[in-house]
Structures are given as C-alpha cells and as structure tokens.
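All protein chains but one are shown in place.
Then we have chain A:
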Amino acid sequence: MSSYAKPLKIALGLAVIAGLIVVPMNFNRYGLFILSQWAVMSIAAMGLNLTLGYAGQVSLAQGAFVGIGAYAAAIMTTHGWPLPAAILVAIVLSFAVGWVLGYPALRVQHHYLAFVTLAFSTLAFLVFRNESWLTGGIYGISNIPRPHIFGIATNKPLPFYYVCLGSLAIVSLAVWWLIRSPWGRAFMALRENPLRAQSLGIDTRRYTLMAFAIGSALGGVAGALYAPLTQYIDPVPFNLSLSLDLLMMVIVGGAGFYFGPFLGAMIAVLLPEWLRFTEGYYLMLYAVAVMLLLIWSPTGILGILDRYMAARRTKAASALRAVAKSRLETVQ
C-alpha cells in the first residue's frame, strides 16, 4: 500500500463527517427528514450487515426489530420516559428476542433460515397490529415526543437530525470496534467455514446467537430513533417489506464491508427521492438500477471497489516479481 493512502483516507473521512454536519444546515424540513431517515436506516442496516454480512446468518426479520424498538420507544416516551431510557429498553428487548431467534440458526441455514426469520417477521407484524391495548393497533401511536438532550429541545428538524447523526456515529464506532475484535473474526469464521471454526475452539453456538442478538439490538436502536423521527407510528412500516428493504441495502452496499450499509441506505433512501422527477416511473427505474448493479457486481458497490483494489495489488505484485526475476537473470 502506498504511504499517502492512509492520510488520504482519514482526510476523506473527516471531510464526509464535516459535510454531514455543516451542509444540512441549509436544508429544508423535508431534506432533513430524508437525511435523518438515512442515518436511522444505516444503523438498522449495520446491524443486519453484522448478522448477514459478517456472520453469514440470513435474516428477513431486521424490520421486525426496528418495529420492536420503535414501539418500545413510542410507548415509553408517550408515558413520560426519556428517550435514552427508551433506547436502552429497545436494545435489551431486541437483543433478547434476537438471541431467541438465533436458536433456529443453530439447526437450519441459508434459505431455510430465511423462512424461519420471515415467519417471525410476520408474527411481529401481527402483534403490532392486533395487540391494540399495547400498540394502538391499526391506529398506531401518535404525538411521540422528541427528546431534550442536555437540556436542548430537539423538536425542530435540524437538532433531531443531529441526534440521529450522533447516534449513527456512536453505533459506527461500536461496530468498528466489534468487527476488529476477536469477536468480529469469529463472526467471519462462522460465515467462511463453521466446521473449521468449531475445530479451532470457536464456540459456534454462542457466536451465532451473539451475531443475531447484536444485529437485532442495532435494529432496535434504529427503531427507537425512527419513532421520534416520524412522531407517529403504525404497524405498516414494519411489515416484511422493511426487512426486504434492509436486506437490499446490505446487499447493494456490499455485504461484509464496513461501509456497505451507509452506501446501501443512501441508495435505498435517497435514490427514490432523486428519481422523483420521473414521476410514475421512479420505482421502475429504481428497480432496474438495482438489478443492473447486482448483475454487474453481485457483491455490491463496495465489491466493485474491492475487485479493483485486488486487481491493482496483483498487478503491483507481478511487476515486483518480474523485476526480481530479471535481476536474478542478470546475476546469472
């Protein structure tokens, strides 16, 4: 790797962060809402990326965990609890439910596991819709308050956008730490070769359950932010299509790449907005764009970058080998 690559990366990262803080100051209400939604969906997609991209466990239930987090936050904050407490409860609740949902993954894998999690997704939706004593049923929960953070009211779109962005930053750092820890490596071992992992002392059962639980907990965090963002929730946004959307974000961005969910969420949240000028055609164009991308690069957008870097590395390595060989020949 060249010596200027690292400072360049850091500079780019800082520029993006500064941009995310400064640029939206001029945005209107709607622009801020979309950007906040991007931050929230990035958190949920990061959770799924952990479960699916790193640990290789297919889940079609991430949307249900967003729902669990959203209802937990909506119910608690409308009863006077502060949002941070609600986020904590959302984390614990979705961690516990995610842990239990992990048990089927110890027996079934791949599309069988997808079906198990799909069934769970449907079950969660039915609970949101039918248990109206708790969730308000089809009428949902309205007037969800936005929090005061350090005494500052975040009712207005810009302050609440910063709440979402700040949460995204915290979650990003935590996930970065996690995937670089031995746990992250163990998750990748589950994905790459569970048989070998077992024989190296990796407790595949425990790590599988952890992958589900942690990924789900991040879904819960996203949900707990989604509720005060929209300030009104009903069961519809948390049906199966949200799980499929989140799955698409992870796949399109690049499953198993750290930055995949950020990109995937950007495309899923922003692209439909940018294509809105095409009016009736925007969903079709969006669908075609996604299909073309996945045909071109089944490993997502970051997969393209990865392939390009790998090709450059190989080229550099073979150039080095050629030089070494010619030197050897001159010596002889």
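Just so it is clear, contacts are C-beta pairs under 8 Å (C-beta built on N, C-alpha and C of every residue); 3 or more make two chains touch, one makes a residue touch a chain; residues count from 1.
Keep this in mind: contacts and distances are computed from a predicted model.
A.B. asks: Leaving aside the chains you can see, what is the UniProt protein name of the one that's missing? Options: "Sodium:proton antiporter", "Amino acid/amide ABC transporter ATP-binding protein 1 (HAAT family)", "Cysteine desulfurase IscS" or "Thioredoxin reductase".
C.D. replies: From the listed options "Sodium:proton antiporter", "Amino acid/amide ABC transporter ATP-binding protein 1 (HAAT family)", "Cysteine desulfurase IscS" or "Thioredoxin reductase", the omitted chain resolves to "Amino acid/amide ABC transporter ATP-binding protein 1 (HAAT family)".
A.B. asks: Looking at A:Glu131, A:Asp203 or A:Glu273, which makes contact with the chain not pictured?
C.D. replies: Of all options in A:Glu131, A:Asp203 or A:Glu273, contact with the hidden chain holds for A:Asp203.
A.B. asks: For a quick check of understanding: of A:Asn130, A:Asn155, A:Asn193 or A:Thr278, which residue touches the chain that isn't displayed?
C.D. replies: Hidden-chain contact among the options goes to A:Asn193.
A.B. asks: With the missing chain put back, which residues of chain A would touch it? List them for me.
C.D. replies: With respect to the unshown chain, the touching residues of chain A are 178, 180-183, 185-186, 188-189, 192-193, 195-206.
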